[in-house]
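Complex shown without one protein chain; remaining protein chains in place.
A and B label the chains in the order they appear, each numbered from 1.
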Amino acid sequence: MIDSEQLKQHMVKAVEEIHATNPMAGSITNTVTIDFVANAQLAVGGSAAMVYLPDEGEALVAGGGAIYLNMGTLFPIYEQTIPRAAKAAHDAGKPWVLDPVGLGIGSLRTQLVNELKQYKPAIVRGNASEIIALAGLWGLEGEAADLSRVRGVDTTDTVDAARDAAVALARYTGGAVVVSGEVDLITDGMTVAKSHGGSPLMSKITGCGCSQGGVLAVYACAADPFTAAVCGTAVYNVAGTRAAAVADAPASFKVAFIDELYRATAQDIASNQLDLEEA
Amino acid sequence: MIDSEQLKQHMVKAVEEIHATNPMAGSITNTVTIDFVANAQLAVGGSAAMVYLPDEGEALVAGGGAIYLNMGTLFPIYEQTIPRAAKAAHDAGKPWVLDPVGLGIGSLRTQLVNELKQYKPAIVRGNASEIIALAGLWGLEGEAADLSRVRGVDTTDTVDAARDAAVALARYTGGAVVVSGEVDLITDGMTVAKSHGGSPLMSKITGCGCSQGGVLAVYACAADPFTAAVCGTAVYNVAGTRAAAVADAPASFKVAFIDELYRATAQDIASNQLDLEEA
Partner (left out) sequence: MIDSEQLKQHMVKAVEEIHATNPMAGSITNTVTIDFVANAQLAVGGSAAMVYLPDEGEALVAGGGAIYLNMGTLFPIYEQTIPRAAKAAHDAGKPWVLDPVGLGIGSLRTQLVNELKQYKPAIVRGNASEIIALAGLWGLEGEAADLSRVRGVDTTDTVDAARDAAVALARYTGGAVVVSGEVDLITDGMTVAKSHGGSPLMSKITGCGCSQGGVLAVYACAADPFTAAVCGTAVYNVAGTRAAAVADAPASFKVAFIDELYRATAQDIASNQLDLEEA
């Protein structure tokens, strides 16, 4: 299990490298929040590009430091695009981030997630219900096909209820898992970190989860999956806390939130409350 | 014809129930304003989910309280997705909301709208030209195929000119129709309500109409179509009036507008000026 001071040093180093190099993390992501994903990636110091076609996804993998695959709004062509992008990243040894949003809606989503198992995402991010459903679907923990708990894009489970699923997922992938909630949980299968902060207004705007996935991919360009996952979670909690101090309604909160993603320094991110325990 | 005090009571009850239960109204909607639709639905107290594939649309119908079908930017797959979602809602006895935006652009839009007639939307929302064109296309009022009056996504007719078309549509569907304009008209075929307020800046941002359709679907989860239509129109007029009091340019107006959707109470919505007359 990593030591708290050592982790902070890794975090500062990762954030500073992102600010210095502006790495490109491509995305295949949903149309609802695609603008938020790109703007959040730019705000934290990365660079963004989004595509839909299979060979274009492979080109983004080749040209970038990581790729983000978000299952929010599937198009028919995704039957090819999503697995080919994941395979390209896997074969190139580049990190990719999975957001299994809406797992349980329709058949293609389940089919794709099953196909993606072999390519082992460096980071998985989801709400508690999605993480529990994914671990079940991949046969790692819990019921094999318990998709009924996922209600649209909302969670019906608590973060603590998803702890075992998250740890099992991380041990399988060898990467990190982020469970978003009031207190966020991040694990690499050995350490469980809990990141505090944020605001209830984050659930009153669409795309905090999706855009965090894109930010995780940016950090994954410059750090190991666990450090990237902790950084990408901490910066969201820092920005959420600060935005809530100046805005009390969702649209002005969103503007303030992205501004604070941009303003957050490496020290701000590394100093945000993070509790570590053994997995 | 409903009594004014009774309608206000229905409105207060509907809005309070939405605030208490956060019902999910799924959408198949255009990519231009999809983020605005979702954020408006969240702001008024609902929950949002957007998809493109046929079985996913059916899943949203099954998992939500209502569904919103907006024809803004058609994809080829919509030839299946849109009718199957409407049929699923019809068969399940769940309300669905139709926004026939851009009627007259291309052939698929007309084909789909013709196919949707049989599934009788609980609420139709459009500008005057779209409502007149829809009533004509469905053979309910006016010329059968007078689509020339729809100029892109803008209206060339006044709200009053669409009164007969709106009443005919509502009598056919057994639901409600909203005609958006300077003064909005809402009818269930028996009563015609006119809702006042809003701001000219609402036409200087994209998506006020589209996002209102999503909000109407949220209210339809908790109220009969006419009450839902009146609530969803009134909350837009309340928020538009208030936003125009603090912002004089479109982007800051949009931020203020969504904030005011969030702040509007059941009393605010029920107290907004509404004139009732017989259809």
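FYI, a contact is a pair of C-beta atoms (placed from the backbone, for glycine too) under 8 Å apart; a residue touches a chain by one contact, two chains touch by 3 or more.
None of the values given here were measured: they were computed from a predicted structure.
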Seminar exercise, completed: Missing-chain contact, candidates A:Ile77, A:Ala92, A:Met190 or A:Ala245, resolves to A:Ile77
For this session: Give the residue, chosen from A:His10, A:Arg109, A:Lys204 or A:Lys254, that touches the chain omitted from the document.
Result: A:Lys254
Exercise. Where does subunit A touch the missing chain, residue by residue?
Worked result: 24, 26, 31, 34-35, 38-39, 42-43, 47-53, 55-56, 59-60, 63-64, 75, 77, 254-260, 262-263
For this session: Quickly run down the residues of subunit B that touch the omitted chain.
Result: 30-33, 35-36, 72-76, 102, 104-109, 151-154, 203-207, 249-252, 254-255
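We take it that only the chains that are shown with their structure count from here on.
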Seminar exercise, completed: Rounded to a multiple of 5 degrees, the Cα superposition angle from subunit A to subunit B is 120
Seminar exercise, completed: Between the Cα centroids of subunit A and subunit B the separation in whole angstrom comes to 34
